[in-house]
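Every protein chain except one is present and positioned as in the full complex.
This part shows subunit A:
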Amino acid sequence: MSSFTIWDIVRNLLLALRWTVALSLLSFLLGGTLGLVLLFMRNSRYRILRDIIRVYIEVFQGTPLLMQLFLVFFGIALFGTEVSAWLAAGVALTLWSASFLAEIWRGCVDAIPRGQWEASACLAMNRFQQMRYIVLPQALRVAIPPTVGFGVQIIKGTAVTSIIGFVELSKAGTIITNATFQPFIVFGLVGLMYFVLCWPLSKYSQFLERKFNVAHRH
């Protein structure tokens, strides 16, 4: 039986780490875009639209990410189309993060005083213009810390996609363990890598929170 050096393990884990980062970035960007669309719909004048989005958000927040992943992966396969693990992981994480980001941002929008809506309405702005020029720029300030914080949740969420065979950091850890029989070292390294990704983001989020609390102006 061949033996593996620590460097062999680290090297292979780092290769898989790329996919964790890629999947996180993709989910964050697409999820953020979709979340923004949901946010607009959630604040629409039309009640039916608001209700649909509310249900969407409640469903995605009220079920485990793992379930959603299975449903996307096996659900689409039911219609006779094979879905790659990569696509299923991307879709599920995007839908999931959109529901959380939309709700986080809705809280930030609600934090803007009603007077801002009224004043902009009195200047004959339409709802989109009110959001775009008056409310969102102010909400953005409040939104950055929790949004960065949620980025950490996405990174950790990608670990779940190992279950459908997507080879990211956790899945690579399992595969390497099966070859090396050194689970403690391998998963110790896996954990360390997640930490190196997430910890700076958490710290940055806390830093932003303090910064915006202190200087609450332009």
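Couple of notes before you dig in:
Everything that follows uses one rule, which is that a residue touches a chain if its C-beta (ideal position, glycine included) is under 8 Å from a C-beta of that chain, and two chains touch if they have at least 3 such contacts; residues count from 1.
Criterion: contacts and distances are computed from a predicted model.
The listed options are "Response regulator transcription factor", "Amino acid ABC transporter ATP-binding protein", "Glycosyltransferase family 4 protein" or "Molybdopterin-dependent oxidoreductase", and the UniProt record of the chain not shown names that protein "Amino acid ABC transporter ATP-binding protein". Contact with the chain that does not appear here is found for just one residue of A:121, A:144 or A:208, A:121. Touching the missing chain, out of A:129, A:153, A:182 or A:202, is residue A:129.
Touching residues on subunit A toward the chain that is not drawn are 45, 113, 115-116, 118-127, 129, 133-134, 137-138, 141, 217-218.
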